[in-house]
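One protein chain is absent from this view; the other protein chains keep their places.
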């Protein structure tokens, strides 16, 4: 990964003097990082590497041990036909895959954008002092707290065109002129999934942003108050820059989750081409179809795509890795 | 004070509470609907109601009496708590290193940690499964605790790192002069100042572990070791195609309540101004 | 020995299983624990595949769907010898579906086939007969629906089926295609037969129903959603599995006693017939079982006539042993079962045997093509042509 | 522009009452200095005036209008916080310009001009692009001052704005503030300080606070020459006024006699005798601490350098015209 250039390690002039304090801290840092690194290496290292390895083989789940190395075949291979035409096969030319990539990216960006904005609004509300704030905070977390497998089904129930409460509500309130088959039609399937996802994960965003808001020193708001800064301006000029780090991590993790979205779609619209995402496709190939290697290749490519988008985001969002240290 | 001033204040107050009400309604409505549903059974399930029409605790009774739901609840509590405590413990120390000590490759390390969160869960399922069997912890809570670190740890490390970066350097320096070791600085100086972040990440990670389904299903194979989401998925109607909505909703209500309590208890720690008064400048 | 059996069975099903296992334990001295699984067959399949791939020794006996046998054949024991005595009692078509390359992968525990549910009361009220062809069904459904709506029941629909893009749609569509004489997607000898006029006609016909006698939302229904609408009394006809029968007659059901079942209608054309997709569950023994003998014993027990009879009586599951359809107890206790024999004998297997490990993908391609057609993305003929090409690609040299 | 009036203003934090009923009038355009012991409530009073803190009871008036509930932004104030409260994410320039950019119709050039003028005055021109955390303590404090003075408020509130500056800069800045005040005759300034020189030189009037109450308000000379109480007498002037009790005071027919160090003369015919315990040489003056049987040593200020070994016995006399006499209640006898 080209992260070295991301300003991670500001080039510190080589110091002759490495003080004990620095050393002690470096030692402590090492000591502190080791448990984490070991934990991650064990829990993630082997499965990840294995998965990547399988993407270069012809493995099938019925016969993993007999997997043979086939190089990039799962990604791209070609065949020269008798007529001289070249036929490309493999993941890189699989229209289903690219459709899924497009679906995923579209889904991820839309949902995260909405969640960030709504999450910010909710966080700001929760940050205000008012009676019953504790209960409201708990209430707001409920969507996130309900297990996805339940809430997804609950929503599919609520989104049902015949006995779904949303259609009923929409009709009663005059928002809908006729009952809509939300998850059935390709036009609304994505919208339905987005609605549910936004409903479900806004609390995650809101809570993280709230934590960020709480860490902002209060006295500068007093200064702003004196400066006569309008609340809106206060938000954009003070709050936003200062919660930015928290907002950025919240977005990163939401983005990672959204790009790997699986369970929600799997329950709501499992096989609609309009919402099929990379993860759903990967699962299908890994377990349902007898294409473990192909599924592994999808996972690997999914990983690369996410990595690319994340790096792009970190770079564009100028997420900093430094500061705070002495 | 003029009347219009009052009016404006009042309007603001009203608008604010309207917003709060709106947010609460949107968040809670499906849950409310779930609660309603949990009191219903049979065909009533397919009828739309906005207010409770019937009230029966049958579904709750069913859930608590069939299978080993109470046991699953305890499992979930155990697994989630241990996962979160472990993750927070490892993460808070690691984030100290990542946020407060300058060393080469820090950015790269952070990205690598993040990278682990970039792989789809399904893809690591097979490998993790082998690993867990190899370690001999298959079908124990440890299998879940172990596998959950894959998603809790990067998250907690990143969030805590971000928050720890913002703590004033001066306070840390004062502690250094007072002779505090990094460990003391973390536990006695930084942690109390990071309550909002700790509680938030703790809660989010807890809920993540609490609701995890795929690993829990794959790495356990008996009713006594399973967690609540799996137990809910295992709730079933009398026949294959029948989904026992009433029971599922009752179960969901049951599993959501501890979380709500948890939030109510811990949200007190999400307060602002913890660093106020410490430094000037 | 200590055995464990994994089962995606549900509520009463599990209770029933436990009861049978208790007997088995008493008889043999083995102990058996049940490992319950979510009822979603896709979830089960993925899990089982993973467990088997990892050589999981914790599970001895698996309950398997009819279509899984070819895909999991490698990891199950060959039961041919052990079951030599009893295979003859079962319907040969079912035994055949569980035999892969001469290896008997699983023993049938019960079978399943869908039927046409219809509202007796409404047909009577409007003076209609139970339709025997799809065309009749469409006409009847339309008429009654319009009449009922005119009477103020605005929620009324004509026909409900399972239209979501999933295995259930494959079952439904296979019925339509087969009933029109359009083959069964991939024939037993492995030829891809789906791209034909009859099949296209069948699917186009259904496409015409959507938004007409069937709600748009039907394209997202699985069994429960369609049953929901049906059981609210909002449909004239409904295609579903036997389970909906007892539920529909439940105490709180508005349609209790107002409906009945009949074989699914036939299409028209040369080979038109009534067709129902074959479902059903089986028991298989894991290759990795530490105690294969005891496990086999258990499997045989669960497939035995004794258990099947109990199952029929208590669960109204269709036996796979022909003789049980003439059993007096069953006729008395579950009158519906003998009636179902007719339906069941028209049952068509899904092409899981010829397509082997690739069945799931075949099915997925098929239901996608059908779903596309039903949603109005292209005509059946176009979609089936593409499907054929895709299937040919998938097939490669051989299935 | 604004005259400020406080009527029986009180402020409590929880159970602790910090401002215990303050009546005070600050005239329009006046330069009012608050002094008082640390913790007596100066900052709190300033924050009440600014509106950052709500008053618990009483009334606050700006130009005769009650503003108890008026938002700080509407009071037309600029404030220098004791703790600076700089925006950590903004550069010095942005910190100083922020308030201005909010006012409508200010063009960029105008803002830059004003910020640069203030920066020059405070000698922080070269740090305009730095972040607060890259500045020294005094530089931060100057930014805080700069942020206030770039604006054009009706009321200036300064909370110990010069405490971290060196003598030269402090004098320079003090003079600049005085000039600023002269240039804006309508602008009211309230200034908290611990520095005697600042208080004496800047103030039109000084308000001495003690434990949440106003002890005395008056011009610097009034306070210096006619303190209303022992407390004010002891508080105003450096070194602290010597308080002499007992017989020596009785001789002046009072309970406590107050004599400033600078109003004592060492002379052979001095009426009191004391033993040198310590001398402090400040360059321009020397303070001689004498043990005279009082609670605290008596300080005598001598111009220029002087050296007395500890233990030397000296005779001193107060300058009679300059002594202050207080009764038992600590009130002046006149």
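Labels for the chains are A, B, C and D, by order of writing; each one numbers its residues from 1.
The criterion applied here is as follows: a contact is a pair of C-beta atoms (placed from the backbone, for glycine too) under 8 Å apart; a residue touches a chain by one contact, two chains touch by 3 or more.
Predicted model, so just to flag it, every value in this text is computed and none were measured.
Seen in the complete assembly, the chain not on display touches A, B, D. Only one of D:114, D:151 or D:301 touches the chain withheld from this view, namely D:301. For subunit B, the residues touching the chain absent from view are 168, 170-171, 173-181, 184, 188-189, 192-193, 273-281.
As for the chain not pictured, it touches subunit D at residues 13, 35-39, 41-44, 82-83, 134-139, 142, 159-160, 163-171, 194-197, 200-201, 220-221, 224-225, 234-240, 260-262, 280-285, 287, 301, 303-305.
Across the interface with the omitted chain, subunit A contributes residues 15-24, 326.
By our rule, only the chains that are shown with their structure count from here on.
If you take subunit A and subunit D together, the chains in touch with both are B.
Counting C-beta pairs in contact across A-B and across B-C shows that the higher total falls to A-B. Of all chains, the one whose mean C-alpha position sits at the greatest distance from that of subunit C is D. Each chain gets one centre point, the mean of its Cα atoms, and the points for subunit B and subunit D are 53 Å apart. Shown for subunit C are the residues in touch with two or more other chains, namely 50, 53, 228-229, 232. Subunit B has residues 46-47, 125-126, 130, 169, 233, 243 in contact with two or more other chains.
Pairwise, the chains that touch each other are A-B, A-C, A-D, B-C, B-D.
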